[in-house]
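One protein chain omitted, others in place.
Up next, chain A:
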Amino acid sequence: MRSRLLRNLLWSLAVLAVLAGLSFGLPALDNAVASARPVPAGVRYDIGAGVSLVPPVGAQLDVAHTVPGEDEGTALFLLGGVRYSVRALPFTGGLDEVTAQLRESITRTRGYQVTGAEMPVRTDAGVAGRQGGYTSPGRQGRYCAFLAAGTAVEVTFAGGDLELHDSLQALETSVQSITFGRS
């Protein structure tokens, strides 16, 4: 009986070890590998769905949160402590709806709040969009939405006050560099 219990205990520990390996070992291994990769300065980056932009100088790509694709794509750039996220996706509605959807996705997170009025914005290629500001605990941010040829682009960037202030110009330039359509 004792040997049976001991065998059962050893097998139980083996089961627990494998589950712990999957639940905690793999995430620990993942955390041990850096996810930020430098992006070449001045070179266009394809987000997906035919959308591309020029990332700010010095930005790094967070490959763990970047998902390229034919029909839609997401990219997350890191500029110091500032997170700059761009998402391209097919969209059948109008610009107001894209903007509302983005605003809703921001405010759905507890502690995130949209601030002030929305303003028109335009890319260098002439695509019209709308932008506004938001706050989250300890961070300030901006969101922008664009729509062209059935493809919507949702942009957010946020960081601590000082960091965001220092990077704002470079981020605005990058947003204005957004182009639609495959070349």
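Keep this in mind: a residue touches a chain if its C-beta (ideal position, glycine included) is under 8 Å from a C-beta of that chain, and two chains touch if they have at least 3 such contacts; residues count from 1.
As a working rule, contacts and distances are computed from a predicted model.
Visitor: If you had to name the missing chain as UniProt does, which of "RsiW-degrading membrane proteinase PrsW (M82 family)", "Tat (Twin-arginine translocation) pathway signal sequence", "Taurine import ATP-binding protein TauB" or "Sulfite reductase" would it be?
Guide: "RsiW-degrading membrane proteinase PrsW (M82 family)"
Visitor: Touching the absent chain: which residues on chain A qualify?
Guide: 5, 8-9, 11-12, 15-16, 18-19, 22-24, 26-27, 29-30, 33-35, 61, 63-64, 66-69, 97, 101, 104, 108
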